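Report on the following structure.
Every protein chain of the complex appears in place save one, which is left out.
By written order: A, B and C. Residues from 1 in each chain.
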Amino acid sequence: MSDTIVTLPDQSTARIPKMNYLTKENGLLSWLLTGDHKRIAILYLISISFFFFVGGSLAGLIRLELLTPQSDLMATDTYNKVFSMHGIIMVFFFLVPSVPATIGNFIIPMMIGAKDLALPKVNLLSWYLYVAAGILALYTMASGGVDTGWTFTTPLSTHYVNTHVLTTGMAVFIAGFSSIFTGLNFIVTIHKMRAPGMTWFRLPLFVWAHYAASILMVLGTPVLAIAIVLMALERTVGIGVFDPTKGGDPLLFQHLFWFYSHPAVYIMILPGMGVISEVISTFSRKRVFGYTAVAFSSVAIAVFGFFVWAHHMFIMGISNYAVLIFSLLTMLVAVPSAIKIFNWAFTLYKGSITFETPMLYAFGFMGLFTIGGMTGVFLGASGTDIHLTETYFIVAHFHFVMVGGMLMAFLSGIHFWWPKMTGRMYPEKISQLAAVVTFIGFNLTFFPQFILGTLGMPRRYASYPPEFQILNVFSTAGASVLGVGYLLPVLYLTWSLKYGEIAGNNPWQATGLEWQVQSPPLTENFPEIPIVDHEAYDYEWLERQKEKEVASVG
Amino acid sequence: MAHDIPHEQHFHDPANVTNPEHAEHHIVLPLEYSFVFGTLLLCTALTVFAATRDLGVFNPIVALAIACFKGVIVILFFMHVKYQSNLIKMTVGAGFFTFLVLITMTLSDYISRAWGLW
Amino acid sequence: MSDSTAIAHGTAEAHHEHPPYQRHHFETIAQQNDATNFAMWLFLLTEIMFFGGLFTAYLIYRNWYYPAFVQGSHQLQIGWGTANTAVLITSSFTMAMGVWSAEMRKKGALVLCLVLTFTLGLVFLGIKTIEYSEKIEKHHVPGFHYSVQSFVDPASDPEVYNEYHDKPLALDMARHTELYFFLYFAMTGMHALHMIIGIAILGFMIFRARAGAYTTGHVTFVENFGLYWHFVDIVWIFLFPLLYLINRHPLAH
Partner (left out) sequence: MSHISPIIWQFLVKWMTNFALFPPEASKIAPQMDALYFFMVLVSLVGLTIVILLITSFSILYSKKRHPVAVQIEGSTLLEATWTIIPLGLFLVMFVWGALLYFRIYTPPANAMNIYVVGKQWMWKAEHPGGQHEINALHVPTGRPIQLTIISQDVFHSFSIPAFRVKREAIPGRYTSVWFEATTPGTYHLFCTQYCGTDHSHMIGDVVVLTPEDYKKWLDGSTSGSSLAQNGERLFASLSCAACHNTRPDARGPSLANVYGSRLTLSSGQQITADDAYLREAILNPSQHITQGYAPIMPTYQGQISEEGVIDLVEYIKNLDSDYRVQQTTASTTLLPEGEGNTTKAPVAPGANQRAPQGMVKQ
C-alpha cells in the first residue's frame, strides 16, 4: 500500500498503551456506572448496532413480503406492524442517536480539548433512558406490536387501531428525552469546555455540525413529547383535540409531530455531514474548502429546518397559502446542503488524495445524498408532490438520504475513528470491499423504488398490482446484497478487536486534537489540557509537530 | 498566519478557560427583589382589574401585554438574566423565538384556511 | 493493572487544588458553575417548547370556538385564580430571597426561605385542588361523563349565571366547551405536575440546607433550582390571563 497515508507504528514492537480508558477499571459495574464519555459512547455503539439489526431484520421481512404481489408471506396486519416497527426502530432507536451518541460522544470532548462532556452523569442518564425506551419498544414488539406507521397519524392512532400505541408512544417519548439530554450536553460542552485557544472558528466542522444538530434536538424534541402526550390522552380519555367529531382537528397532531420530525431529519443528517467534513479533509490532506461556508451552512440548515415542517402535509388539508409558504421555505433550506456538497468536492481540488475505506463511504455519501436531496426538492415543489407523495418515491427519497446519506456517513465515521476507539486497525481490503458492496446493494435496492413511485405504487402496501413486481424483485435482491454489506463490518470489526494491527496515535495523519493523543485515549483524554494555537485542518502545523517530535527524540 | 505564534511550553493556567461567555457572578440585593415582587403584585391587581372593564378587543391585548411584562421582569431580575452573559440572553431569546415560530407558522395555516373553520 | 489505575488517579488530580464540590473534568469552579447554569437554561428551553404545543392548541381552538371558550372560562373563579397568582409570585419572591441567603451564606434565612417556598407551593396546589373538585362536581372533566348542562341551559347553574347572564349555547357549540376544559386541565395539570416535582426537590433541599450544604459559597444548585421555580411561575403568569381573564367581556358575536 504505497499510496496510502496510513502510518502505522512498527508492528513488531508496538503495543496498545497499557493505561487507557478501556483498562482503567474493569468489571461490568465499572461500565454501567461510568461517567466517561468514551465508555458511554461504546455502550451506545453496542446498543444502537443491536437495534440496527433488529430494524434491518424487519426490513428484510418487508422486502421478502414484497417479492410477490400478493400478501402471501404475512397477513396485511402483520405487514403493517412490521413496517411500523421498522420505521420506529430505525428512526428513534438507530438513526437519531447513531452518529451523535456514539462518535460524537466519543470524539467531541477530545476535539475541543476537554476531559469529558460537561455533564457526565446526564450523559449516562441519557443512555439509560435510551435503553429503557428500547426495552419498552422491544416489549411492545414482542407483545403484538403497533400498526400506525412511524408517523402515528391521528385519528387512526387514537380511535381506530387497537394495538400497542400507548407503550410505543411512551418508548418514543422516553427516547426523545434521551436525545434531548445528549443535545443539551453537547451544546453546554461546546460552549463551556473548549480548551484555551480553541476559538469558534478553530473548531473542527464535526463540532459545528453537532452543535447545529443539538440545537434541533433541544428545541424540537419537546414538541414531539407534547404531541405524544396529547395523542395518549386522546386515545385513553377521548379529550377531543384531535377528534373531528368532537370539534378537534386531526391535522393539529401532524403540525406538532412534523414540527419535530422535520428538524429530526436534519438531526439525522447533520452529524453525518460533520463526519464527511473530517474524512474528506483528512484523506485529501487539505483544509476544507470554505470552512466558514460549511460551518454556517450547518447552522443555516438548523435554523431554516424549523420553518418547513408542513411540507409533509401538502395534500393533507393545510391551507393553500400555507402550502406556498412552506414550499418556498423548503427550497431555501435545500440550498445549504448543496453548498456543502460542492465545498466538499472542491476540497479534493489540488489535494493529495488516498482512498481508504472511510473515504470510499464518504464518496458514496456525496453521490447518494445528492440524489436523495434532489428528490427531496421534487417533493418540496408542491405540484409534483401531488403525484409523488405517499408513493415509493418518498420511500426512495428518504432511504437515499437516511441510508445512503447518514448510514454511509456513520460507517465512514466508525471506520475513521475505529483506530482511535480501539487502538487497532480494521483489515483494509475487506472493508473496502464492504463499502463497494453496500454501495451497489444500496442502489439496487432503492433506485428501482423511484421508478415504482413514479408509476404510482403507494407506500405501506402489503400487496400491489402485478406489473410492479419486476422492480420489487430487483429491490428485494438489492436488499439481500445490502444485508451482506452491513453484516461484513460487524464481522471484521469484531475480529479486529483482537487481531487488528496496532494503530498508534495517528494512523491517518489527521489534524484533530483527538489524534494527537494515544489510542485508545486515557480516561481524562489529555495528560494535560492542550493549548490550541492553530486552525482546524492545519496540515502544516501537523508537519511541524512531527518534526519537533523527531527532533526531541533524536 | 495565526499559527506562527512561537510555540510555547504547555502550561496549565485556569485563567485560560475564562471565555468571553463568562459573566461575573452578580448578587441581586433583597431590595431589588422586593421592588420586583411589589411590581408583580401590582401588575396582578392591574390585570384583574382590567379584566373587569369592557375594553373590547383590547381586553386580551392588555392582559397579554401585562403578562409579558411580568414574565420579562421575572426573567430579568428573579432569574438574573439582566446580569448574565450575552450567551444566556441569546439562549432565552432563542427559546422564545422558536416558540413564536411554532405558534405563528401553525396559525398561518389555520388562519388562511379557506374560511372560518377550515 | 490495579497499580497503573492508581497512577492514573494520581497524575490526574495531583497538581491542582479543588474545592470538594468541583468535578474533576472542569478546570475552574467558574467554568463548572457557568456550565451547569447554562445547562439549566437549555433545559428550560425544552420546557418552553413543551408548553408551546399546548399554547398553540389553545390559540387555535379559542379562535374556532370563541363562544364556547368564553362560557367555559366563566366557570373559573377569578378569585381563586388571583389568589393563586399571588401565592405563586410570593413563592417566587421567597425563592429569590433564598438564593440571596445562600449567596450571603445565611443558613437560617435560607432554610426559612425554602420552607416558605415549599409551603406556598403546597398552598397553590391546595387551591388548585379546590378548583378541580368543583369541576369534577359539575361534570366538567373532559372524557369523564362530561356534561354540557351549564352551557345549553346556563340558568341551571345559578352561581355563574347570576354573574354573567350567559345566553344558552347551541348544542354543537356547547359541546366544544369540552375542548376548553381539556386545555384547562392539560395546561394547569402540566403546570401542577411541574409544581409537584419542584416541591419534592424543595423538600430535599430543605433537608440538605439544614446540614449547611448550600451555604459554603457554592450556590449553583439553589440558583438553578430557583431558575426552574421561576420558570414554573412564568408559565402560570401566562395561564392565568389566558384561562381566567381574557374572555370576561366577549366581543359581540
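The definition used in the following text is that a contact is a pair of C-beta atoms (placed from the backbone, for glycine too) under 8 Å apart; a residue touches a chain by one contact, two chains touch by 3 or more.
Note that the coordinates shown come from a computational prediction; the quantities given were computed from them, not determined experimentally.
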Option touching the unshown chain, where A:Tyr291, A:Phe304 or A:Phe447 are the choices: A:Tyr291
Hidden partner chain, touching residue among C:Ile136, C:Ala170 or C:Ile197: C:Ala170
Touching residue (missing chain; options A:Leu64, A:Val237 or A:Met374): A:Met374
Contacting the left-out chain in the complete assembly, out of A:Thr391, A:Ser412, A:Ser431 or A:Thr445: A:Thr391
Residue of A:Gly55, A:Pro97, A:Pro120 or A:Pro155 touching the missing chain in the full complex: A:Pro155
Among A:Glu25, A:Asp116 or A:Asp147, residue touching the chain not depicted: A:Asp147
Where the unshown chain meets subunit A, residue by residue: 3-5, 71, 76-77, 79-80, 147, 149, 151, 153, 155-156, 159-161, 244-245, 247, 250-251, 284-287, 289-293, 314-317, 320, 323-324, 327-328, 330-332, 334-335, 338-339, 341-343, 345-346, 348-355, 363, 366-367, 370-371, 374-375, 377-378, 380-387, 389-391, 451, 454-456, 458-470, 473, 539-540
Residues of subunit C in contact with the chain not shown: 64, 67, 169-173, 253
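FYI, only the chains that are shown with their structure count from here on.
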Pair of chains joined by more contacts [C-beta pairs], B-C or A-B: B-C
Between subunit A and subunit C, centroid-to-centroid distance (C-alpha), Å: 35
Distance from subunit C to subunit B - Cα centre to Cα centre, in angstrom: 17
Subunit A, residues touching no fewer than two other chains: 191-192, 219, 223, 252, 255, 529
Sites on subunit C at which at least two other chains make contact: 27, 31, 34, 38, 42, 45, 48-49, 52-53, 56, 60, 64
Residue numbers on subunit C that touch subunit B, as the complex places them: 15-16, 27-28, 30-31, 33-34, 37-38, 41-42, 44-45, 48-49, 52-53, 55-56, 59-60, 63-64, 78, 82, 85-86, 89-90, 92-93, 95-97, 100, 103-104, 223, 226-227, 230-231, 233-234, 237-238, 240-242, 244-246, 248-249, 251
Of subunit A, residues touching subunit B in the complex: 191-192, 194-197, 215, 219, 223, 251-252, 255, 259, 306-307, 309-310, 317-322, 325, 528-531, 533-535, 538, 540-541, 544, 548
Subunit C - residues contacting subunit A, complex: 1, 4-5, 7-8, 11-12, 23-27, 31, 34-36, 38-39, 42-43, 45-54, 56-57, 60-61, 64-65, 142-144, 175-176, 178-179, 182-183, 186
